[in-house]
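What you see is the complex with one protein chain gone and the rest in place.
Labels run A, B and C following the written order; every chain starts at residue 1.
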Amino acid sequence: MLDYITSYLNSDTTPGSAGNMFWAFVYIILIFLGLSVAVIAMNWLERKILAHMQVRLGPMRVGPHGLLQPIADALKLLIKEDIMPSQADPLVFWVAPLMVVITSFTVFIVVPFGPTHAVTDMNIGVLFMLGVSSLSVLGVVMAGWASNSHYPLMGALRSSAQMVSYEIAMGLAVVSAVLMTSLNKDGTGTLSMIGIVQAQQSQQVWFIFKFFPLGLIAFFIFAVAMVAETNRAPFDLPEAESELTAGFHTEYSGFRWSLFFLAEYSAMIAVSSIAVTLWLGGWMRPFPNALSGETWDLVFSLVPGLTFLFLAAMTFYSTARMPKHPYFKVQTIGLGGFGAVLALIGVALFVPPVRDRIQDIFWFSAKVALSMYMYIWYRGTFPRYRFDQLMKVGWKVLLPLGIGVLVLTAIAGILF
Amino acid sequence: MISRLKGQHGSGIREANTYLGQKYVVADSSLIPELLQVLRDQEHFDYCVDITAVHYPDREKQFEVVWILYSFPRNERIRVKASYAEVESVPSAVPIWPTANWLEREVFDMFGIRFEGHPDLKRILLPDGWKGHPLRKDYGIIQQDQEWVQINLGIESGQ
Amino acid sequence: MTDRTTIDRTSHLELEHHEKTFLDSNELIINMGPQHPATHGVLRVILKLDGEKVLGTECVIGYLHRGVEKIAEHRTYTMFNPYVDRMDYVAAVSNGLGYCEAVEKLLNVEAPRRAQYIRVVLTELNRLASHMLWLGTHALDIGAITPLFYTFRDREEILKIFEKYCGARLTTHAFRIGGCSYETYDGFEREVKKFLDFVTPKIDEYEELLTTNRIWVERTKDVGKISAKECIALGVTGPVLRASGVKWDLRKAQPYAAYPDFDFEIPVGQNGDTYDRYIVRMQEMRQSLRIIDQAIGKIPDGPIMAKIPKVMKPPVGEIYHSIEAPKGELGYFIVSDGSTQPYRVRVRPPSFVNLQALDMMVRGALVADVIAVIGTLDIVLGEVDR
Partner (left out) sequence: MPQNYVPIFIFIAFIAVMLPVTLLAAKLVRPDNPGKAKLMPYECGIDPVDSSRGRYTVRYYIVAILFVVFDVETIFLFPWAVQFKALGAFGLLEMLIFLLILVVGYIWIWKKGALEWV
């Protein structure tokens, strides 16, 4: 038994490929926990960043700088009454949020946080991700239909039409990235998520910069489509607050509603992960070819620790700026403790064995975080599209653009 | 202009005067549809500012309906007034000025004056089943339709 | 002239009629409001939809009806003054100005020059505040959340000035019949000047966020179009009329208060769509700033109240007086029977009349446009329902 557990540690492949289900399970739990933390952090960050964009402070009361606000919200949602409309279809109503959450979580099985840091490495990883993530539209439609109410129905119909339309543009963009993976010596591409990153590694370029500007355009198509797929501003029509009150989840309340919330954020992280894997070089550090060599490797490997130390320093600065009043004593101590934890993590990241194993995850997460920041930024800046304009963008702009980019990439691939 | 109107309609114009610099015409109720049409088409009063009514319970013809008109080309206002008894109905101005639609509905709602030829004359501010017309002088200020309140709101009194 | 009669597309929804053939898609009937985030209060719009397309609308109003006109008949002229603030509660000062001037006309008195200047300053500040609130909520309806916070931040400064002047922020009751009841506080002029310097770049900031924003332009251009003819036929006034290309502003057409003394432009649009209305209101904000800037420098000295009797008994007669409120023509029709109480007060609410155009403006458009048009009409339900 113990052999079975330890044997994996020496292998340099994912637990799924190694056939080690114990470690697969450990990874699953880690991903589950990490995702929950990420969603909580996203919740807090979104509210904070949006607030600062809008000249307000955001959550400030629960915990220092509102750090505990998402937890308070989660608890509140847990003990909130759950209402199921009397005319709703109980089974479908019950299953819909589960459906959405399961699909948006399952995607993370194939997300490669590092060359070995994935639950499994499927040879059809990209297709799996696209397929599973587009299943979530089913949950949305189920939710809207089961509610038996007009606003959710409209939200569900909008959402299905919208997700379906952008799926095509997304698929075309992905094809052109997959096409790039086959441009190596043996002439065979791959659909495996890890394989795609390795292809970028061996071609010494992030696919976003390949055949400039073709890679960039493909990435742009994907970036637009992924915002639309996740129903976020400016494509948040299915839950357009000012039109449909809350769209497909109007009738959901309490914990069931929070599942939709959870699914939305994890879907955002999931599609961002796809984008990072396909175009932004996955777990690769920035400038792998321009700034190569031992020294640069060392410099970049110090970045994770420095980042955490910087965050810790900022936290300590905020701690020092806390009002000096007995009333704030607990909060000040809490914030200081939080800073200390960050600093500890930062220091731990300097230790060579940890440093080497964590680096990949750090770079991957940093890229995903950047993409998440863009999501928040869009929300703070853009008005909402109208439905016909949304369909126009999907069908009449992105689709021809996607086909064009694909063809041009193929021609460029033959020529160069 | 007033003299022209008087020349055209003669005895129909009971009074045409200015008060505090504002022109007004008191017309015979039978003359109203014609007069309003003439005011719009020939005198260019193209904008109907307001239609309202005043209740004089002591008079023989209780309601005085007031049309306040404005002319963009001439930049002047005129008030047309006519008296109606409770049983009489007023010709609707909707074919002349579409804006009269809601204004007349409000007059109907508040005074119970019926407008002949209005496309959709029903209550506008008060609920459909409400009894009484609040802006009549015999409707007390705290009076309300107790029955309606009880049935629809399930409370004893809305006050 | 005669073709104006053709515009009679006003609500006949016939909700009861439901003749369906086998292949017809369901016409969905949806209630938008009264409890809806984007109907600016308790407006209920019954929408008849085919998918996303609006086949017809019907407004149901009256949820906020308080019988202001009835109350007026049971209050003295002075006592009724605070009530008018509660109609268009985001532009309470304008309401007060209209009412006070109407009664002053009835009494045949005129407010002193100083009072009139103060009135102009406060009314224009209030116009700014009203337009700011409109901009924030309108942008929010269209999905841009950030301008709301910017405009509320800046509106706050105006409310602070009001608070310092008369102690109230929203329902100010700033004017009295015959003038103003409060002298300006120390540093009033300085603070207003400071506010002007503060707010001018802020308006540029709003424009930066929206005017050239592609999504904003797409969402507002050619949405809710209304021509000048239709506006006049439907009695629509204010910025909506001006955006359709009619250069008509009561401050210029039939000047009141101290407006003839000031130099300002009437911004007009061309297309009469939501974008033009947005541009017109933005320009109006700048013009208001201009008026305030001119007025604040030369507020004359003198009394702030005219000589008016303690017990007001206007002579028998009637008056209609209207002013250019932020939403359009706000008129008061007051009938006096010679007693201390008005015999009848009729308010001509701009929001109420403008709202009537909603149905015409959104037919054949999409659901999202209904929201945009409700926002662009800039209605306040307190005034629609009174």
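Note that in this section contacts are C-beta pairs under 8 Å (C-beta built on N, C-alpha and C of every residue); 3 or more make two chains touch, one makes a residue touch a chain.
Predicted model only: the values in this text are computed from it and were never measured.
Although it is not drawn here, the omitted chain touches the following shown chains in the complete assembly: A, C. Listed residues A:Leu67, A:Val119 or A:Leu237: the one in touch with the omitted chain is A:Val119.
Within the complete assembly, A:Leu179 is the residue of A:Leu138, A:Leu179 or A:Leu216 that touches the hidden chain. When the whole complex is considered, the residue among A:Asn148, A:Gln201 or A:Thr381 that touches the unshown chain is A:Asn148.
Not every partner is drawn; the one left out touches chain C at residues 15, 24-26, 28-36, 44, 50-53, 364-366.
Those residues of chain A that touch the chain absent from the view are 15-19, 21, 24-25, 27-29, 32, 78-88, 98, 101-102, 105-106, 109, 119-123, 127-128, 145, 147-153, 157, 160-161, 164-165, 167-168, 171-172, 175-176, 178-179, 181-184, 187-191, 245, 250-251, 254-256, 259, 387-388, 391-392, 395-396, 399-400, 403, 406-407, 410-411, 413-414.
In this section, only the chains that are shown with their structure count from here on.
Of all chains shown, the one whose average CA position lies nearest the global CA mean is C. Spacing of chain A relative to chain B, judged by their CA centroids, is 63 angstrom. Measuring from the averaged C-alpha position of chain A to that of chain C gives a distance of 45 Å. Mean C-alpha position of chain B lies 24 Å from that of chain C.
Shared interface positions of chain A, i.e. residues touching 2 or more other chains, are not present.
Within chain B, contacts with two or more other chains are made by no residue at all. Only residues 50, 53-56, 150-151, 154, 157-158, 233-234, 236-237, 240-245, 379-389 of chain A touch chain C when the two sit together in their complex. Contact residues of chain C toward chain A in the complex are 28, 30, 36-38, 51-52, 139-146, 148-150, 153, 209-210, 213, 215-216, 218-219, 366-369, 371. Within the complex, the chain C residues that touch chain B are 1-2, 4-5, 7-8, 10-12, 61-62, 65, 67, 69-71, 73-74, 105-106, 108, 232-236, 246, 248, 253-254, 317-320, 322, 329, 331, 333, 335, 343-344, 346, 348, 352-353, 355-356, 385-386.
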